[in-house]
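Before I ask anything, let me first share the structure, which is written out below as structure tokens.
Every protein chain but one is kept in place in this view of the complex.
Let's look at chain A:
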Amino acid sequence: MSALRILVPIKRVIDYAVKPRVNKAQTAVETAGVKHSMNPFDELSVEESVRIREKKSAPGGVEDICVISAGPAKAQDVLRTAMAMGADRGIHVEVKEGDDLEPLAVAKLLKATVEKEKSNLVILGKQSIDDDAAQTGQMLAGLLGWPQATQASKVTFGEGDSVEVTKEVDGGSETVRAKLPMIITTDLRLNEPRYASLPNIMKAKKKPLVKMSLSDLGINNERRLKVLKVTEPAPRQGGGKVEDVDGLVAKLKELGAL
């Protein structure tokens, strides 16, 4: 079996616990001064890659775990976090703040990287919690013509480059088998990401981090979707509380829900 050269794309997003606010001009969500961290699904991708190495679950072993992020200078923070979790090296594709790439452009960028780095397994999060698009992994698989397994909750390696993936689907789970090279996107049940220890955070500072530009990878940031406006959702009016179960039943009847 081929040794794994794993590419793990990660994204810096507003921290999941922060309630996002729409800016005054209604053009975007306010990002300045807001806590950011690694997209939670990408943490799962990094964790899974490191576990494949630690548990020696792939017959051919793991030769390389490379993390990549496209974004402003601060994207380097999440790359360092991933390296502290166990990734070997990082690639930072510098994109100006506010010049975010759409999933199709990211997929094209990743295709170029996969070819350059000779990756044979790409593990991505199933979606980023800012744009909620859930597209990049599938698009990359399409562009490369590779098999894909989305929303993975379990990944096992067999002989002859075969990989079996259990996916979460509506109503339960489904298992598919494919051969390397392939694309996997992670779902929440896949694993529980580790916290980076202080010594590992220190070590991660010495791991190689290469800076690149979009043009180095032959990509231009051509946007296909124009954001016309971003608004707050219509607020819900809390209806107050009742004293007891009788009150609850009466109120539900009044609202026509019972």
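Methods note: a residue touches a chain if its C-beta (ideal position, glycine included) is under 8 Å from a C-beta of that chain, and two chains touch if they have at least 3 such contacts; residues count from 1.
In the analysis below, contacts and distances are computed from a predicted model.
A.B. asks: One chain of this complex is missing from the view, so tell me which of "MIP18 family-like domain-containing protein", "Probable electron transfer flavoprotein subunit alpha", "Light-independent protochlorophyllide reductase subunit B" or "Cell division control protein" is its UniProt name.
C.D. replies: "Probable electron transfer flavoprotein subunit alpha"
A.B. asks: Among A:E94, A:E117 or A:D130, single out the residue that touches the unshown chain.
C.D. replies: Of the listed residues, the one touching the omitted chain is A:D130.
A.B. asks: Identify the residue among A:M139, A:V155 or A:A196 that touches the chain left out of the display.
C.D. replies: Touching the chain that is not displayed is residue A:M139.
A.B. asks: Which parts of chain A face the unshown chain closely enough to count as touching?
C.D. replies: Within chain A, the residues touching the omitted chain are 14, 16, 19-20, 22, 29, 102-104, 107, 129-143, 145-151, 153, 164, 167-179, 182, 187-189, 223-233, 236-242, 244-249, 251-252, 255-258.
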